[in-house]
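Worksheet: the structure to be examined is printed underneath.
Of the protein chains in this complex, all but one are displayed in their positions.
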Amino acid sequence: MAILQRSEAVIALILLTAMVVIGLINPAFWNLDNLFGLVKSNVVIGIMALGVLLVLLSGGIDVSFPAFAAAALYLTIKAMLATGYQGVVGPFVLATLIGLAFGAINALFVHRFKMIPLIVTLGTGSMVRGFLLGVVGTSMININMMPPALIDFAKTDLVTMTQPDGSQYGLTAMVLVYGAVALLIHLLLRYTIIGRSIYAVGGDAEAARRVGFNLRTTMLVVYCTAGALAGFAGLLHSSMIWLANPRDFVGLELDVIAAVVLGGASIFGGRGSVLGTILGVFMLVMVKNSLIIMKVDTTWQRVVVGVIVIVATAATVWRDRKRRA
Amino acid sequence: MTEPLIELRSIGKRFAGVRALEGVSLAIMPGEIHCLAGENGSGKSTIIKIMSGVYKPDEGEIRIDGKTVPGLTTRESIRHGVQVIYQDFSLFGNLTVAENLALNTALRERRKFVNWRGVRALARRALERLDVDLDLDAEVGSLPTAGKQIVAIARALMSDARLLIMDEPTTALTRHEVDALFRIVHDIQRQGIAVLFVSHKMREMLEISERLTVIRNGRKVVEGPTGDFDEASITRAMTGQDIRDEHYVWIPPAGAAPAPRLEMRGLTLPGAFEDLTLTLRPGEIVGLSGLLGSGRTDMALALFGLETGWTGELRIDGEPLRLRSVQEAIRHGVAYVPEDRLTEGLFLNQSINRNMLASSYEEHARLSVIDRPVVNDLAQRMIAAMHIATPTGEKPVGQLSGGNQQRVVIARWLLTDARVLILNGPTVGVDVGSKAEIHRIIRGLARDKGLSVLMISDDVPELVQNCNRIVLMHRGRFVQELDAATTTEEQVGDLLKGLR
Partner (left out) sequence: MKPALDTRALINRENNIAQLILITILIFVAMSALNPDKFLRFYNFESITYIFPELGLLSIAMMIAMLTGGIDLSVVGIANLSGILAGSFFHAVLTRQQLSADPAIPQVLVGVAIALGTGLVAGALNGLLIARLKITPILATMGTGQLFTGLALVITGGPAIAGFPKSWAFIGNGALFRLAVPFLIFLVVAGLIAFLLSRTVFGINLMLIGTNPKAAVFAGLRTTRMIFFSYVATGVLGSLAGIILSGRTNAAKADYGTSYLLQAVLIAVLGGTNPAGGRGTVLGVSIAVLALMLLSSGFQIMRFSIHLIDFIWGAFLLLVIAINTYLNRK
């Protein structure tokens, strides 16, 4: 019974049920190429979600990361094109650092000016996106111009299979990147004092201050990591779709926050886990992607996401109320 | 003679020109249990904060182990072994018991990583030291108050504490839990640690402490071995008033006894109260006392429509009622002044007028549009009638003193034509002068306006002076009813002490 008390177990159970249901509606769901495709769609959103998890754990909310991700990817690729640089590591480091720097602005305003995170991140998101589109540029960089090194890197597959009709499909190696990031965040949250301070701040910020945590450090780590992960995921996304679009990720914040909440994180802070987040992301991506398989028009995607957010949050409220009783 | 562990010498402290402490001297000897007594607002918490380095005194000196420590900081205070357990415990409800216990040590040792096996071992040792058994993996938020307190004490003791300051530690505990706490306090003392017990509850002070210091209005009034005090002398020291042998006499009108105003018959809410039967007549002030957890607040909330699901019979002016909402209760003339004025009673940033009128706007509105002249006039008259010290009703209520704030809350209910007034801790955190004035107002309302008052209080003299009857409640039941006119404070105190 104890295992059912854990929200991860509940989410996993719901996830399995949903998979069975979708599989019944269309058995093609279980085809390996569909599953591989599903995993691939998890990578970018998943990495961003891990950043959002940190922010939610600390009791905040972040709606600025899609803008940060777009800015990081676009600036990095612009820089690569300008210099003719053809590496992989360098660009990812640069994109990560760009995201990190933006995250530091969030941290400054949330911690020093004590302003509600939602309003701060609405502001920084709008600033960064406005700057990107207004100053840097609005034109997409498509496959002809994209640095080949990035595309080749993102094309790496772990296993490759051949369809009966001769076409090939594979499981992207980027899932390893996702796994590594998830493991790192898990270790950070579980085994470092900084990680525990994030839970502590989210639980009771005043008590955390009295106990002697340095809240400035904690907030810097939270928002900088969220920004860095967004920047990293942004460039990864662009490498995977062979396109650098400064208008990318508009509206993605809702999906990602929904996924993290779906994964059992509390909007009030202090509760949530990496495993739950991974499951939540998988659930959201699966439901969205499976609409096509279930022969539902894609225009319904947002309706479905909206309903999921409402139902999931209502369920969390209900759970918390029961816990208190 | 041994050196005091910590000594305050003629400490003075002002906030924005207002004197909070003046010439306070206080010495705590190693290993003693010392009580710091005073009413709310007397300066107790300022003293705690000066000892723990949160505030810097404006005058006087702090000596630790005989040496002057100028500009004591929180860090230094902790280094010297002073640990404070605040009323809210400063624990993390979302973390486990083990982690709550181990965090401080990890921070003090400036660790970067968490060794979970070490955390559990450390936590287990901390709990063993207090000889208590708690589930190390339970979330602290799921523990009862007493459990949280144990975690807070265990955590404080982990950092080589020599003095443990406990701020009103018994506020939210049941009698049984208080006994357990006292056992722990004695245990701590045996380990050579001094305890400063800050409280305003006399019975507990007399029971636990060896020495007692009483402060009032920022000055030390008296200090001495606890054995030299009794409840009366502490009260006199705390309030600066002799206990007047005053009683509220309820004189039923000549002829037939008036019809009952409030009748409870067999009121039962499982887990909260059982078989409560009581009748209040117009003009009566009935006191209700009992320990925390006796069910008295649940009963009050039931009468006010906030606890539903009870069985039994409730009548007001003969009309049988099932109160399902606060609005319904108010409509039937029930008013409730909550226990915690600041969080439950007042809208601090809003004006005095709005605070007073909050519950009666609807009555003075047509199609929801408020009749401003009428409403402003009502507020103006109420400010005058209740002697609320303010130049204007537009002032935010948060800027009033505790006593004036409480008058605003009471005034709110007078504007709703309340017939039954339930007061929960009517003068908690109110200064002595205001207290007498509020008592006078309450007695006046009962005598002249025929209000039936139910006064829930821990303050025995308050009950004896203002009520014509006193009901004692224990474990959800009324256990005894006393005629206040023939009862002394000592008797009530003894009876309460007997409830275990």
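Residue numbering begins at 1 within each chain, and the chains themselves are lettered A and B in the order written.
In the analysis below, a residue touches a chain if its C-beta (ideal position, glycine included) is under 8 Å from a C-beta of that chain, and two chains touch if they have at least 3 such contacts.
Keep in mind the model is a prediction, meaning the values are calculated, not measured.
K.L.:
Indicate each shown chain that the hidden chain touches within the full complex.
P.N.:
Within the full complex, the chain not displayed touches A, B.
K.L.:
Given the contact definition stated above, which residue among A:Gly103, A:Gly125 or A:Gly203 touches the chain not shown here?
P.N.:
Of all options in A:Gly103, A:Gly125 or A:Gly203, contact with the hidden chain holds for A:Gly125.
K.L.:
Which of B:Ser233, B:Ser359 or B:Asn376 sits in contact with the chain that's absent?
P.N.:
Answer from the full complex: B:Ser359 touches the omitted chain.
K.L.:
Check the options B:Leu107, B:Leu306 or B:Ala436 and report the residue that touches the missing chain.
P.N.:
B:Leu306
K.L.:
Considering the whole complex, which of B:Arg9, B:Arg108, B:Arg236 or B:Lys395 touches the chain not shown?
P.N.:
Selected residue, touching the omitted chain: B:Lys395.
K.L.:
Given the full complex, what residues of chain A touch the hidden partner chain?
P.N.:
61, 109, 112-116, 118-120, 122-135, 138, 250-251, 254, 257-258, 261, 267-268, 297, 299-310, 313-314, 317, 321
K.L.:
With the missing chain put back, which residues of chain B would touch it? List them for me.
P.N.:
16, 18, 306, 326-327, 329-330, 336, 338, 343-350, 354, 358-359, 361-362, 365, 368-370, 372, 394-396, 399, 401, 412
One rule holds for everything that comes next: only the chains that are shown with their structure count from here on.
K.L.:
Could you pull out which chain B residues touch chain A in their complex?
P.N.:
Residues 86, 88, 90-95, 99, 103-104, 106-108, 111-114, 116, 142 of chain B touch chain A in their complex.
K.L.:
Considering only the defined contacts, which chain A positions touch chain B in the complex?
P.N.:
Going through chain A, the ones touching chain B are 190-196, 199-200, 202-204, 206-208, 210-213, 270-271, 323.
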